[in-house]
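Omission of a single protein chain aside, the complex is shown with its protein chains in their original locations.
Chain naming follows the written order as A and B, and within any one chain the residues start at number 1.
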Amino acid sequence: MTTDIALDGGCRRLALRTAVMAAVLAFAGPLMAPSALAEVVYHRGNTGEPETLDQHKTSTTYEGHILRDLYEGLVVYDAAANVVPGVAESWTVSDDGTVYTFNLRSDAKWSNGDPVTAEDFVYSFQRIMTPETGAKYANILYPIRGAEAANTGDAGVDAMGVRAVDATTLEITLESPTPYFIELLTHQTGLPVHKGSIDEHGAEFVRPGNLVSNGAYALAESVPNSHIKMVKNANFHDAANVQIDTVFFYPTEDRGAALRRFQAGELHSNNDAPTEQIATIKEQLGDQFRVAPFLGTYYYAVKADKEKLADVRVRQALSMAIDRQFLAEEIWADTMVAGYSFVPPGIGNYGEPAYADYKDMSMIDREDKAIALLAEAGYSPDNPLTIEIRYNTSENHKNTALAIADMWKPLGVTVELLNTDVSTHYAHLRDKGDFDVARAGWIGDYSDPQNFLFMVESDNDGFNYANYNNPDYDALMDAAAAETDLQKRAEILFQAETIFMRDLPFIPILYYGSMSMVSDKLIGWEDNIQNVHATRWMRIEG
Amino acid sequence: MYSYVFRRVFSALPTLFVVITISFFLMRVAPGGPFNLERPLEAKVMENLMRIYNLDKPLWEQYAIYLYNLFQGDLGPSYFFRDFSVAELIAQGLPISVQLGGLALLLALTIGCGLGVIGAIKQNQPADFGVIALATIGITIPNFVVAPVLTLFLAVHFDILPAGGWGDGALANKVLPVLTLALPQVAVIARLTRGSMIEALHSHHIRTARAYGLPGRVVVVRHALRSALLPVVSYMGPAAAALLTGSVVVETIFGIPGIGRYFVQGALNRDYTLVMGTVIVIAVFVVLFNLIVDLLYSLLDPRVRYD
Partner (left out) sequence: MTDASVTAQSNGAVAQEGRSLWQDAMRRLRANRPAVASIVILILITIACVLGPTLSPHTFDAVYRDYVKVPASLSSYPRDEQIEPAMRTALRRARVEIGEWTVEDDRIPIVITSTREIDPRLNRYLDRAALFENAQVLDLSDDKRSARLVADITRLYFFFGTDANGRDLMTRILKAGQISLSIGLLATVVALSIGVAYGAAAGYFGGRIDSYMMRFVDILYSLPYTFFVILLVVFFGRNFVLMFIAVGAIEWLDMARIVRGQTLSIKRQEYVHAAQAMGVGTRGILSRHIVPNLLGPVVIYMTLMVPKVILLESFLSFLGLGVQEPLSSWGVLIAEGSRNLQGATWMLIYPALFLTTTLFCLNFIGDGLRDALDPKDR
C-alpha cells in the first residue's frame, strides 16, 4: 500500500537526517567549547494532559511521570523499578510492623537551596490529608495512623502518626501493619512539597517560577495542552550523575499522532502506541517499539446479583468460552497477555496467582463444558441467554467485545453491544445502573494483590460494580489485612482469589502490557512492570 | 444603521443569558461528574472535592453562584485543569485558535472564491471539473483523515514540516493545521460561489449588460460576484465563528494548545466551568459574526435594509 512505501522512505530519511546531523556535529565539534555543545534535550511524549502539578491533587500515571522528575520522595524507583533510597538514606521498621523510622540524607536540597527536612515531609503528609486540599488519592496513604480521620475531618491533621524526630529523622506510625507501605511511598502522593512557596503563592505554587522542587529537575514552563519544560536542578544531591539537561513533556492524547511525531524524529519516547497499527509499528520501529508486562487487568464486570447472571455456572461458562489467546494475539497484537486470574502475575508480596482451572484446557473442551454448564443453569437454544456488553467507546474495546460476542455464539448466547463515552460509562457502573456485562480495567496503584482483590469486597461501594457479596471472601480479606507474616498473608489472599475465580464477579480477560516507543538514541530506558522511567536514569546519544 | 448595530449589540446580552442558562442545566442533567472518571475515587475523597467546588449545593444555588461570579468577570476554576482558572485557559488558548482559524479563513475565502469564479466562468470545461473534484474531495475526506495523511507525507516522508506541536507559534508549525482547517471550507465556499455565480451570470441585468456589450468581462465578473457572494457570506457567519474558536480534531492531532478541544473534551470530562467558558466565547463569536454578516448584506446588495 502507498503509505507503507511512504513510511519505509520515512525511516530512511530519518536515518539520513541523523547522519547529516552527526556530520554537522562532527564538523562543528572542534570549533565549539564542549559546554556550548552540551545541552542535551529530551523530547518525551506522555499519554495524557496532566490535570495538575500539585502532587497532592494528582491521581494519574502520566502526572506521576512528570512529578517523578520534579521531586524525590523518601524512596524512589530506579531504572528497573526497584525501590531504592531517595531522600531517606535508610529506614527501620518496628517489630510489630507499625512504626517506620526514616533517616534522611543531609545533602538533600530544594531547587532554591533550602535543605529538605523531616519537617517538610510532616507538612506534606498533613497537607494531603487536609480536606480543603481536595486530594484525589489521599486514600492511598490511609494506612498512616489518623490519616483517614484527618481526611474526613473527624480529627485534626496534628493527630496523624507523622512526626519529625529531628531535622533528618522522620517517624511514621501506621494504623496496622501494612507490608506494602514502602511501596506506597513511591507513589506521587508521597512526594514532598515546599512549604515556603505554598505559604507565599497558595494554590499557584505549581506555576513556573513559583514551583520549588527537590528532584533532578526544576519546572521552567507549563502550557496546558502544549508542553511542560523542565531544566536540570543544580541543587539536586545527585546532579552530577544527571545527564539530560532539559526535558520537554508533550501530552500525546492522539496515539496515531504520537507515532507520526516519533517517526518524524520529534519525540525520543512515547509511553503508548496506537494499538490498531501495532503490526506495522513492529515492522517499522523494530526494537524501538517495546512491550513489557504491566500491573493491570482488563476485565468484564458481571452484575452478579442479577437474576439471569446470579448462577455461578453461567458466569463460569461465559468466562470459559473466551479465547483469550486470540484476543491477546489478534485484537491486541500481543500488547496484552491472556489473563486467567484477576491478580496479574509478577506482583509483589504474592506467588503465582490463582489461575482458573480451564487455563490449560483446549478451547474445544472449554466450549463443550461451557455449553454443559449453561444447560445445567437452564439455558438452551430454546431458552437462550441474552447478554448486553457495555463498553466505553474505543476501537479496541469494540473489537474485543465483538470477538467475545462471536465466542459466545456457539453457547447460544445472543449478544448486544452498547457503547457510551467514558464518563457516562463509569458513572453508570458506579451509580449501580442496570447492566449485564461491562468492560473495565484496573491498573494497580502499588504492587500488592490486596490492591486488586479489595475491589469486590462487599462494602466497597465505588469499585464493586458486580454487587458481589460473599461473607467468606470478606472474612478472608479481613484476615489478610490483620496478618503480619507475609507468607501466610499471601496464602490467605490466594484463597480469596481462588473464591474470586470460582465466583467470577469480574471475568478477567487480559493482563495489560505497557507499550512504549523508545528511540535508539535514548539510553537507559529499562522496561519494567511498574512502567516508570525517571529521566535521571537516562541519557541521550547521537 | 448605527441604531441597528446598537440594538443588535444590546440584544446579544439576553441571547448570552439564555445560552448560559440552558447550557448550565443541560450539562448538569448529563450523567457523571467532573470527578467521575475511569478510576473511581474513594467516597470520602469525593465528598471533599464536591464541597471544595460547591458541587454539593443545590443546583439553583450553584447557578446563582455561577452567575454572581460571572458578573464580576470570574469564569470559575477548571475542574480538570486544577492548576488553572477557566479565564486563564481561555486567555492562553483563544489567541492561538484565532490565529490558526483566521489564517484558514483568509486562505479559504481567497482560494474558495477564486476557484468558484473560475468554475463558473468555465462552466462544464475541464477547469470546472477540476474545481468540482477538489471541492468534492475536500468535503468528503474528513479532517481526521486529511491531517494524518498530510503529516505522513510532508512531515514523516519528506521531512519538510513538523509533525506536530505548536513550537511557540513558528510558521512551520502552522502550515499543516491551517491547511487541514481550510480545506473543507475552501470546498464549501468554492461550491457555493460557483453555483450562485453561474446563476448571477444568467440573470437579466447581467445578460442585458452583456447584450449591449458595454462593460468589459472583468466588470461583468465583478458585478456578478457581488450578488453571488450573498450565500457565501451567509454561510461564513457561523463558519467563521466555528473556525476561530478552534477545532478539537485539528488541535488534538497536531498537539496545539487552542480552545477548540475544550469544547468537546471538556464535555467528555464534565468540566462544567470550562465548557461554559467556551460556550460563552462561541456565543459571542456567533453573535458577532452574524451581525457582521447582516451588515455585509446591505453592503453587497443595497436593496437589503433593516428597519
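We take it that a residue touches a chain if its C-beta (ideal position, glycine included) is under 8 Å from a C-beta of that chain, and two chains touch if they have at least 3 such contacts.
Treat the numbers as computed from the prediction; the structure is a model and nothing was measured.
Q: Among the options A:86, A:256 or A:505, which residue touches the chain absent from this view?
A: If we include the chain that is not displayed, A:256 is the one touching it.
Q: Determine which one of B:107, B:139 or B:292 touches the chain that has been left out.
A: Counting the whole complex, the residue in contact with the absent chain is B:139.
Q: Return the single residue from A:270, A:424 or A:447 that touches the missing chain.
A: Final answer for the missing-chain contact: A:424.
Q: Touch as defined at the start, partner being the missing chain; which of B:75, B:152 or B:250 qualifies?
A: The missing chain is touched by B:152.
Q: Could you list which residues of subunit A touch the chain missing from the display?
A: 1-4, 7, 256, 259, 274, 276-277, 279-281, 326, 330-331, 362-364, 393, 395, 398-399, 401-403, 405-406, 416-421, 424
Q: If you put the missing chain back, which residues of subunit B would it touch?
A: These residues of subunit B touch the chain that is not shown: 7-8, 11, 14-15, 18-19, 22-23, 26-27, 29-31, 124, 132-133, 135-137, 139-142, 144-145, 148-149, 152, 188, 191-192, 195-196, 198-199, 202-204, 227, 230-231, 233-235, 237-239, 241, 263-264, 267-268, 275, 279, 282-283, 286-287, 290, 293, 297, 301, 303-307.
Just so we're on the same page, only the chains that are shown with their structure count from here on.
Q: How many angstrom between the C-alpha centroids of subunit B and subunit A?
A: Result: the chain centres lie 37 Å from each other.
Q: Subunit B touches which residues of subunit A in the complex?
A: 3, 6-7, 9-10, 13-14, 17, 49, 51-54, 57, 59, 131-139, 148, 151-152, 203-204, 206-207, 222-227, 250-254, 256-257, 260-261, 263-264, 266, 392, 421-424, 426-428, 430-431, 441, 461-463
Q: Which of the residues in subunit B come into contact with subunit A in the complex?
A: 30-33, 35-45, 47-49, 51-53, 80-84, 89, 92-93, 147-149, 151-153, 155-159, 162-166, 251-258, 261, 268-270
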